[in-house]
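A single protein chain has been omitted; all remaining protein chains appear in their positions.
What follows is subunit A.
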Amino acid sequence: MADYYTYQRKRRDLGKPCNFQDSEIKIAGYTKTVAVIPNYVKRNPNHIDLDNIAEYSEHSVNTERVSTGDKVMYHKEGGWPAGIDPLEQQDQNKYRRRFEKDAAFAVAVKELSNTVEKCILQNNQIDLFEEYFLDEESEHQVENLSTKTLMLFKDQSEGVKRSVSEISWHPEGPIKAAVSYAISRFQQMPEGMMKSSYVWDLQNPNSPEFHLESNSPITNLMYNPKLSDQIGGGCYNGLVAVWDVKRGKQPVLTSPVEKSHHDPITHFQWLFSKTGTECVTTSTDGRVLWWDTRKLNEGPIESLNVTEGSNPNDPLIGATVLEYNTEAGPTKYLIGTEMGSLMVANKKPKKAVEITARYGLESGRHLGPVMSINRSPPNPKFFLTVGDWSAKIWVEDIKTPIMRTKYHGSYLTDGCWSPTRNGVFFLTRKDGWMDVWDYYYRQNEIAFSHKVSETALTCIKINSNGGAHHNAGKLVAIGDQDGTVTLLELCDSLYQLQFREKDVMNEMFDRESRKEKNLEAIKKQQDLMKKVVPKDNKAAQQKWEQRKAELIAEAEQQFSQIVKKDEEAKLNDLSEFSPKAQKKDDKKQQSPKDDDKQQQQGDGGQQQDQQDQGQGEGDKDGGQQQDGDDGQQQGNDDQQKGDDGQQQGGDDGDGQKEGDEGDGQKEGDEGDGQKEGEQE
């Protein structure tokens, strides 16, 4: 136990300056004792505990924490003075009232409201910050139509310039285009001319991606819409061939020479059949042939001879172009001919192909061969044909065109509708220009013309499917006579559907169809008039009328003579005889004819009856004449009347009959005309 030292001091002494005092030195010591020494011996072994670990002690120190307190306070009420509870309505009111009673407050309010009012009135004068036409964009902007030439595909053949005979876009989009090259001018093809056609890739316009080899130049070709590897085409020698892009340059299938067309193929078209292997070709030899590419060796599966009349012995007409569209009808084939007329062939299963309709036989026939037929994409009832110098629009149920463009400066070679815009179609001309007609905008003028090439343009195709970079209807491929294919990019307004364009165009087409029907009706009426007028003016009828008039005049003359004599006799007799008896006697004397009649009357009552009947008729017809007679005439006997009446009646009756017949015919014709008009 530690011995605690306790320090004690009085309270008052605390803090006093210390008084240190020296203390005495004390000496401490010990006494020597000898007796202990013997006990002082070293032990062996000796035990010692050594510790080399410092002794630890634990001590914890914390800095002092500031004490925290929670308080919640809202400052929503505004800065009220300390003495007022903002929540107490009474306090508030009291506080307010104090100010409101203040005279200075009233004055201030008066002043302030004056100031504010002045400002308000100032502001009301004019809306200083108004911006005219704010947020209004210009609705209509003049937009110039334009085209941009994207690329040119040039024919690879050297020396001879082959013209582009046909272009076909890849069915999946505007990525590739197959182009055929041929010289269609008769015997202008040089020996050893290059006969291959190409497939161009839009990525690489410098060289063709693929060659289509053939024994004869390809005049027409088309991508198979179902199998995009397949390209079908027709050759100059009339053969049909099919190439497969995967299987090399040579055609995989060729039709036999003896069963093919005898002339160059003018159009090749794949059909939308189930198998995707059927196609149809036209040629200038006047035949349209249907093929199945699986059985190409066996010749065509169907054949149609193109004639203008229904007589099978009519001369064949070369078919120049064919239009086939499933929307219009999978069995309908529109064929354009070299004579400028159009045919509709109908190919029904298990029946022979027949021509069901012929367009433009009477009027509307193209002056040259039909170069192109296109059905309007949204409304396949209407189709556009291109031939000679103008393009015409037809509707299926009318045999004449409903609309016609003006004559162009040179021959038109091809044309097509815009696949996206209903009212726009493109025409290519022989002088190297492309014309765009926009019927949505105006019908009398070309919307836009563009010179594509120095030489004649031969064909035009627009992409109907959109691709990665190009929308449908945006790219136009135009081939020319020198073998160059120009790819044009149309401006937006030329391929984007305009406001209400569909409705407007449909209305316009309907209106034009009605107009054409009305014109037809008017024409029929005019023809009818031509027929009717000569009938009326028949010389014989005139003669007959004349004779009738003569007869009547003669009768009248006779009658007036009788009357004159009668009057004279009457004047003479007035003084001497009784008037009745005298009259009768006079009559008998004056007209021996009458005497005979009277005798006859005496002979039989039957005749009297007949005469009476005659009189009846005579009354009707000769009534006017008799009414005009003198009163004395009335006094005449019945015989006289009957006689005249009979004569006149007989005459008139015949004349009437004749007239009735004439009228009846006329009416009948008119009736027919009306009926026909109604039927239409």
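Just so it is clear, contacts are C-beta pairs under 8 Å (C-beta built on N, C-alpha and C of every residue); 3 or more make two chains touch, one makes a residue touch a chain; residues count from 1.
The definition used in the following text is that contacts and distances are computed from a predicted model.
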{"item": "Which of \"NADH-ubiquinone oxidoreductase chain 5\", \"Trafficking protein particle complex subunit\", \"Electron transfer flavoprotein subunit beta\" or \"Roadblock/LAMTOR2 domain-containing protein\" matches, in UniProt, the chain that is not displayed", "value": "\"Roadblock/LAMTOR2 domain-containing protein\""}
{"item": "Residue among A:103, A:468 or A:539 that touches the chain left out of view", "value": "A:103"}
{"item": "Given A:15, A:29, A:45 or A:81, the one touching the chain that is not displayed", "value": "A:81"}
{"item": "Touching the absent chain when the full complex is considered, from A:120, A:142, A:352 or A:540", "value": "A:120"}
{"item": "Hidden partner interface residues of subunit A, rising order", "value": "76-81, 95-96, 99-100, 103-113, 115-117, 119-121, 123-124, 127, 129-130"}
